[in-house]
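Would you mind keeping the following structure in view while I ask a few things?
Showing chain A:
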Amino acid sequence: MEERRVGVDLKDAKEKAPAMPPPAEKPVVPAAAAPAKPAAAPKPAGPVPEPWNSAIPEDLRNRFGSAIKEANTYLGQNYLLVDRAVVYDVLSILRAEHEFDYCVDITAVHYPKRELQFELVWVLYSFARNERMRVKTQVKDGEPVPSAVSIWPAANWLERECYDMFGITFSGHPDLRRILLPDGWKGFPLRKDYSILQQDQDWVRANLGIESGQ
Partner candidate 1 sequence: MTEPSSTSSPLDLGGRTFLDSSELVLNMGPQHPSTHGVLRVILKLDGEKVLGTECVIGYLHRGVEKIAENRTYAMFNPYVDRMDYVASVSNGLGYCLAVEKLLNVEAPPRAQYLRVMMTELNRLTSHMVWLGTHALDLGAMSPLFYTFRDREEALKIFEKYCGARLTTHAFRIGGCIYEAYEGMDQDVVSYCNFLEPKIDEYEQLLTTNRIWVERTRNVGVISGAECIALGVTGPVLRASGVKWDLRKAQPYSSYDKFDFEIPTGRNGDTYDRYLVRIAEMRQSVRIIRQAVAGLPEGPIMAKVPKVLKPPAGEVYVSIEAPKGELGYFVVSDGSTQPYRIRVRPPSFVNLQALDKMVRGQLVADVVAVIGTLDIVLGEVDR
Partner candidate 2 sequence: MLAYLQSYLSQPVTPGEAGNYVWATIYVVAVVIGVSLAVLAMNWIERKALAHMQVRLGPMRVGPHGLLQPVADAVKLLIKEDIMPEGADKLVFWAAPVMIIITAWTTFLVVPFGREHAVTDMNIGILFILGVSSLSVLSIVMAGWASNSHYPLLGSLRSSAQMVSYEVAMGLAVICAILMTGLGGTGMYLRHGGETAALGAGTLSMIGIVQAQAAQGTWFIFKLFPLGLAAFVIFAIAMVAETNRAPFDLPEAESELVAGFHTEYSGFRWSLFMLAEYSGMVAVSSIAVTLWLGGWLRPFATWHGPPIVIPHYWQGGALDFAASLLPALVVFLLALVCFIGVARMPKIPVFRIQAAGLAALGGALGLVGLVMLAPPVRDRVQDVFWFAMKVAGFMYLFIWYRATFPRYRFDQLMKVGWKGLLPVALGVVIVTAVVGVLR
């Protein structure tokens, strides 16, 4: 079994600049081929998002201008960051004109420190192009997002789960209610302010007749 190297070899460290950062950065594989140059920056360059140059963001920029805030590629994966106001139109155009006929996933990430706390992600795939991309938008807490069910029926349960876990409402969704948690549950667990040990104690008491275990 190959031994795992912890950070940078101590031998190499002596050759480098003395101010070595703690072994928390890992080199891009295979890094052992190039010994660290003493004059190089201590942290080897990691991947950075690069601009995505393709017909799709170009076309969308032509239509929506600055509402398309970012169109980047990170580690070979393309994504767009768009304004909430245009996201439905962007998704429709992607489906109708750019052949992204398969809605792979709809999810959200909660950044409580930001003003626009929730970042919604649509992962889309095109069979014809064999290409995958993500569309992201950022919304405030309580701001509804247009539902993509009319574009892809697959979005139905995916959006219900976003609502269930984050409390993001999707306007135009035919049946927006909780899917994994019980209907009467209060609270949205995947938000960062919902502790991992937290439960809706009233619901547990009322429906299970026991005190909540946590």
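Selection criteria: all candidates are chains of the complex that A comes from, given by their letters.
We adopt the following convention: a contact is a pair of C-beta atoms (placed from the backbone, for glycine too) under 8 Å apart; a residue touches a chain by one contact, two chains touch by 3 or more; residues count from 1.
Every value quoted in this text rests on a predicted model; they were computed, and no experiment measured them.
Within this complex, the numbered candidate that touches chain A among 1 or 2 is 1.
Partner candidate 1 is touched in their complex by these residues of chain A: 1-2, 4-7, 23-32, 46-47, 49, 74-75, 77, 101-105, 107, 109-110, 121, 123, 127, 130, 132, 134, 152-154, 156-158, 161, 165, 174-175, 177-184, 189-190, 194, 196, 207.
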